[in-house]
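Inspection log for the structure reproduced underneath, given as C-alpha cells.
Note that one protein chain is taken out, while the other chains of the complex remain in position.
Chain IDs A and B follow the sequence of writing; residue 1 opens each chain.
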Amino acid sequence: MLLVAQNLTKEYLIEKSIFSLQTIKVKAVNGINFGLEKESVLGIIGETGSGKTTLAKLIAKLITPSSGQIKYSFCDIRKSIQIIFQNPYNSLNPRLKIKTILKEPFIIHKICSRSEIPARINDLLKKTKLNDTCLDKYPEQFSGGQRQRIAIARALAVQPQILICDEPTSSLDLSIQAQILNLFVCLKNELKLCYVFISHNLEVISFIADKVLILYKGVDIEKGTKEQVFKNPLHPYTKILLSKDLILQNSNLNQTEEENILNGCPFYNQCRYRMKRCFEMPQELQPEDQHYVKCHLYQR
Amino acid sequence: MKFLSTNKSLVIGLGLILFFCFIAIFAPLIAPYEYDQIDQNSIMQPPSLKHPFGTDLLGRDVFSRMLYGSRISLSVGIIAVGIATIIGVVVGAISGYYGGFLDWLISTFINIMLCFPVFFLILSVVALLEPNIFNIMVVIGLTSWMGQARLVRAEILSLKERDFILAAKALGASDGRIILLHLLPNAIGPVIVSAVLGIASAILVESGLSFLGIGIQPPIPSWGNILNEAKSSLGLAWWLSFFPGIAIFLTIIAFNLFAEGLKKYLK
Partner (left out) sequence: MNNKKLLEVRRLSVSIQLEDKKIFAVHNFELTLNQREVLAIIGESGCGKTTAVQAITGLGGKNTTIVDGEIILEDITFSPQNESQMKKIRGARISYIFQDPTSYLNPILTIGEQIEEMILAHPDVDEKKKIDTLHRLLELVELKPPEKFLWLYPHQLSGGMNQRAMIAMALASNPKILIADEPTTNLDYITELKIIKLLLYLKNKFDLSIIFITHNISLIEKFADNIVVMYAGRIVEKGTKEEVLGNPLHPYTQGLLDCIPKISHNIKQLNTITGSVPELSSLPTGCKFHPRCRYVMARCLEEEPELYKLSETHFSRCYLLHKI
C-alpha cells in the first residue's frame, strides 16, 4: 500500500451571520477510509459539495485533517505526490514562461545539475506530447488541453509515485478530453504511476479506474472494484447514478424542507428507502469481498 | 502609432514626466545663471529676455531657480515613494500571505496609522527635525506606505487561493519563493499605479512644506519655497507665484495621466 487513509475527517467552521455568535461546523470530509495500491487507479466519484477537493488537498498534505490520519509509505510527500487541478486556466502562473514553470520543480528539489535541466525538460515535453516551441511562450497562448499537458509535465518533473487528478478533464471539450485521458493511461503504464482520479463523470471513471470510491457529502458511501460498483451497485445513491432513466421516486425537491439530521446518513433526505435507523451514521459493511457500503439496508 | 492613439494618457503623461526628468538632470547645463546668483540691479524684475521668468527679491533668476527646483521635487517624490512602496509591499505581503493573528495585528496597526492626519503628522515631525531634503524624503516615505500595504494585502488574499499557488505549494516551494516569484509579480499592477500617483502626492506634500517655510530652506530652490517668497508680493510680482504654480500643476497632471494610462494598459 502506498498510502492508507484512516477515519479521515476535515471540519470547517461556518459562522451563521455577523450578528449571531453561533458557529456551525461543516464536515467537508467525514470519516473516510481507503488504501492506495502501487500502480493502481482509485477513481473517486464525487460531485460539487461532496468534499472531493478537500479530500484531494488532504491526500496531498496541503491541509491537515481535523481528525483521523493518512499513513504514507514514503517520506518526501512533495516529491512523491503531485496534483493536477481542474481549471487549466488557473493552474499556471500567468506571468511566467513555460520554461520557468517547468524548471521550477528541478530548482526546488535540486533533482539534477543545472546543465541537465534542459534535457530533462525536453524529455517531459516528449512524454506529454508538447512541442519544444512552447518553452518561450506564456500560458495565455495555449488552449485548455495544452495547459493541462503543461501542468502534467510540471507534476512529472519530480518523478512522483502518486498523481492526484482533481477533475482534470471536466473543463475540456469532449475530443480534447479523450486525448488527455489517453495520455493519462499512457503515462500510467510507462511511468508505473498510481492515480487518485476524481471526477463526477461515471464514464470517465469507468475508463480509467481500477477501484472506485463513491463520495457523497464527505462520506465514502460505497467502495469496491470497478466491476463490482458498476455492475452491482449497492448504495441507493450509486443506483441512481447508474440508472438510465429520469425516475426519481419519493424525493423532495426542496432542500430547505430537509430534516436536520446532524450525525446521520448524508443521503437521508434524498433516499427512497430511508428509515428511522438512518438518523445514525451507518457503519461500513462488506456485503461481498472487497466491496464496501455505508448503508443500513445491508445491516443484518 | 496605433499604440499612441489607444494609449493617449499613457503617452502624454510619460512624455511630460520625461520632460521634467530631463530638465532636472540637465538643469546645470540649461540654466543660464546659478540658482543663488544675486544681481542687486535686477530685483523683482518681471519676465524679460534676460530673465525669462523674472527675478525675485534678491535678484536671483527665477528660471534658473525653477530648473534646479525640479530636481528637488522629483527626487523627493521618487525616493519618498520608493521608501513607502518597499515598506508597503513587505508589510502587505506578510500580512496577506500568513493571515491569522499576524494579519490582524498588522491590519490594526495600518488602521491606526491611517487615523492620523498625515500632513499634520509630517508637519510635526519636520518641525522637530532639521528640515533637510533627506529628512523630508524619509518622513513622507514612513507616513505613506499604508495605502500600498493594503493594496498588496488585498491582491495577495485573492491570489493565495488560486490553483497555481496551490500547485507551487504542492511542488514544495518555500514561502519566500511563493511570495517573490508567484504572488508579487501578479499583485504588482495596482501597486505600480498607486506608486505613480503617490509620487504626485509626495511632490505636493514637499511643495506644501516648503511653502509653509518648514521644507527645503533657501537658498536651495524648491518650487514650494519660491511660492513662499511670493507670498508677500502676490499682487505685484505675479511671476513669482505663476511659474512655480504652473510647474507643480503640470507635474501633478503628468503623473496622474501616466497613472491612468498605466492602469488601462496593465488591464
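Note that in this section a contact is a pair of C-beta atoms (placed from the backbone, for glycine too) under 8 Å apart; a residue touches a chain by one contact, two chains touch by 3 or more.
Since we're looking at a predicted model, the values are computed, not measured.
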- Query: Omitted chain: which shown chains does it touch?
  - Reply: A
- Message: Can you say which of A:Ile111, A:Ala178, A:Leu191 or A:Leu285 touches the chain missing from this structure?
- Response: A:Ala178
- Given the contact definition stated above, which residue among A:Asn7, A:Ser143 or A:Asn232 touches the chain not shown here? A:Ser143
- So that we can see where the missing chain sits, which residues of chain A does it touch? 47-50, 143-145, 173-179, 181-182, 185-186, 200, 202-204, 206-207, 230-231, 240-242, 244-246, 248, 251, 253-255, 270
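Throughout what follows, only the chains that are shown with their structure count from here on.
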- CA centre of chain A versus CA centre of chain B: separation in Å? 51
- Task: Under the touch definition given earlier, write down the residues of chain A that touch chain B in their complex.
- Result: 57, 60, 62, 78-79, 81-83, 85-87, 90-96, 104-105, 108-109, 151, 154, 158
- Partner chain A, residues of chain B touching it in the complex: 162-164, 166-174, 177, 181-182, 185-186
